[in-house]
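Every protein chain except one is present and positioned as in the full complex.
Take a look at chain A:
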Amino acid sequence: MSRAKSFSLPSRVLHWLMAAMILIMLFIGVFMASTVGPNYDRLVALHRPLGIAILALALLRLANRLRSPPPPLPEELPPTMKIGAKASHLLLYALMIAMPLVGWGMMSAGGYPILLWGRSMLLPPILPHDPTLWAWLRSVHTVLAFLLFGLVLAHIGAAMFHGFIRRDGVLQSMIFTQKSAKG
């Protein structure tokens, strides 16, 4: 069986760092948006800079991907699966960039001062103050978050499918350094 060559080290570091950050963000997000408990303000204050960091890393990752393209998928993978893999990765990138932009944009439209870190570092608004837009973006933030979470679950399922069922080296290609080899 042919084995996929590995992702470059920067690609792998970015992938796993961002995977952890995005999962944490999704969990913090749904928890804080339901809670009225003692950690509400602290969680929102963590959610903002973490989200902005994801935006910065996603742009870096996009540039890195253009510079060092991913290894090809195994040849024997059915075309529909290949298309599915490509499309889902594209959508993951789109959401990694859209989620923080929507978060930042909705706070702008809601007329909130947008604290980045502590109480003294402010982000400038990126959209005009407009309550209708705020309400709409607040819903979009939820819908996209659920879409992202669903996609991440499917993505992890697919990674496990490669690792446990197909055993084609795709999972390893995101974990270890391995040379392109014939089976």
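For this structure, a couple of remarks:
Heads up, the rule we're going with is that a residue touches a chain if its C-beta (ideal position, glycine included) is under 8 Å from a C-beta of that chain, and two chains touch if they have at least 3 such contacts; residues count from 1.
Just so we're on the same page, contacts and distances are computed from a predicted model.
Missing chain, UniProt protein name, picked from "Isoquinoline 1-oxidoreductase beta subunit", "Catalase-related peroxidase", "ABC transporter permease" or "Transketolase": "Catalase-related peroxidase". Listed residues A:Val30, A:Leu73 or A:Leu144: the one in touch with the omitted chain is A:Val30. Between the chain not shown and the residues A:Arg67, A:Lys86 or A:His129, the one that touches is A:His129. Think of the hidden chain as still there; on chain A it touches residues 1, 23, 26-27, 30-41, 44, 76, 110-113, 118-120, 122, 124, 129-132, 134-136, 138-139, 149, 152-154, 156-157, 160-161, 163-167, 183.
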